[in-house]
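Beneath this line is the structure, given in structure tokens, with notes to follow.
Heads up, one of the protein chains got dropped from this complex, but the rest are sitting where they should.
Going by the order they are written in, the chains are A and B; count residues from 1 in each one.
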């Protein structure tokens, strides 16, 4: 197989983006009726739906924590989400670094359900961003937004927000989540090899991406809140 | 049979500015904040709900919502959130569990509320301590699934809401159905029990649970044998078709108001009900009818 050219001599990527360019992000909150909070996000062709229930009575009494809420995350991938259909196992649970003020809700439970509807790279970051918005939509207090972004490295050039093609061609990929107000890093995860000299520039590119994402998400949430407020104060 | 099969509609962007102007006329200056946003660095303020202090004593919001100032206390109210009670609130809840000497009640809060056996009134308004016999037949008062109107009496140390149902207006609910709306929509009023001109009885729970029913006749305080039976009865009175239609109409009006995220109180409900009368009840589920009756009602409200 011929190696795909991921970066043209002009420095453009397979989908025509510049190295430091994010894919198009569109998002919306309150998309579902049953859940306390919900959000839908598209980052390029990666599409994720998040639903939040709670804080509410703990369902399994053994799990009650007397000083804070328990958080339960369930992650599921739709069978038609990739180009090859496959049925995957549910319950790939992972901690997604969400920063909640859980001490305000002793003895209760918050559930976050993530549903990947289309997968084109950067699922973790899209899940974190969607979960953040769904939590805000549910009115659950948070220290700050948690904004996540990925960055990788192609031909020694740091690139932002890898798509599936770039992800699957052995490029290292680093996911970073930050709290934009303080800039504190909340999550950093990488499952591939990257030269340590490159790490700093890749991480700072990812952080830059997080900040851009914060601006986008904030605009969406602000708009929705404004809309709700207007209807209420009519 | 006709079914409406529609195409999705793009959300409208235009009206947000228009409303903002209307706001200015009222003189209300409402500040919106997002999580992580600084509200003030002024040291004289105290932080309330929906905020936290960082190390430099800056008050920062932890939710997306409106800033509320009461004297020196700053809090942020999220517009969509679970119910957090206040003492004296009237709520509607559903019994989820019968436990020793207490019931657990779902009131759309962050944990179930508690109704102690000692906090209910006995049939016939008899005043006495509850005894072992009462404890053994707790399901005769309230069983799992039963709906109840109650008042928030106190908070337990772990933050759970404590309820009581003493007093003639609190009771087991029957003769109708429940409508669930976001709790922020129900406004605090002098009374949360209303008998509408159309003959429908409403309990506007501040937790967003609204009980719509045919009024229960008889006085639960009375010692009449039949009335005693009735206090904790599970049986509905006979509801005729006209009454049933009125109840369904009020329910659909409430759903319409909730869909438009509008404040809910007895006045707006009556206006919406009046506006709805030109449509058959089932048409109130349709989007265009919802738009029309709610805007007519809100117009009437501003005309006052």
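The working rule: contacts are C-beta pairs under 8 Å (C-beta built on N, C-alpha and C of every residue); 3 or more make two chains touch, one makes a residue touch a chain.
Following the convention adopted for this analysis, contacts and distances are computed from a predicted model.
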Name per UniProt, for the chain absent here [options: "Ribosomal RNA-processing protein 42", "DNA-directed RNA polymerase III subunit RPC9", "DRB sensitivity-inducing factor large subunit" or "Coiled-coil domain-containing protein 22-like"]: "Ribosomal RNA-processing protein 42"
Of B:44, B:191 or B:234, the one touching the omitted chain in the full complex: B:234
Chain not shown, touching residues in subunit A: 26, 28, 30-35, 38, 40, 45, 49-51, 53, 59, 72, 74, 76, 78-83, 85, 87, 90-91, 111, 113, 115, 117-118
Contact set of subunit B toward the excluded chain (per top definition): 1-12, 94-96, 143-147, 172-178, 234-236, 239, 241, 244-245, 248-249, 251-252, 255, 259, 280-282, 284-287
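Note that in this section only the chains that are shown with their structure count from here on.
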Cα-centroid distance, subunit A relative to subunit B, in whole angstrom: 34
Of all residues in subunit A, those that touch subunit B in their complex: 30, 36-37, 54-58, 66, 69, 101, 105-108, 136-145, 179-181, 218, 221-223, 225-234
Footprint of subunit A on subunit B - complex, ascending: 15-16, 19-20, 22-23, 26, 28, 30, 32, 34-37, 50, 52, 60, 62-66, 78-82, 96, 104, 106, 109-112, 158-160, 184-185, 260-263, 298
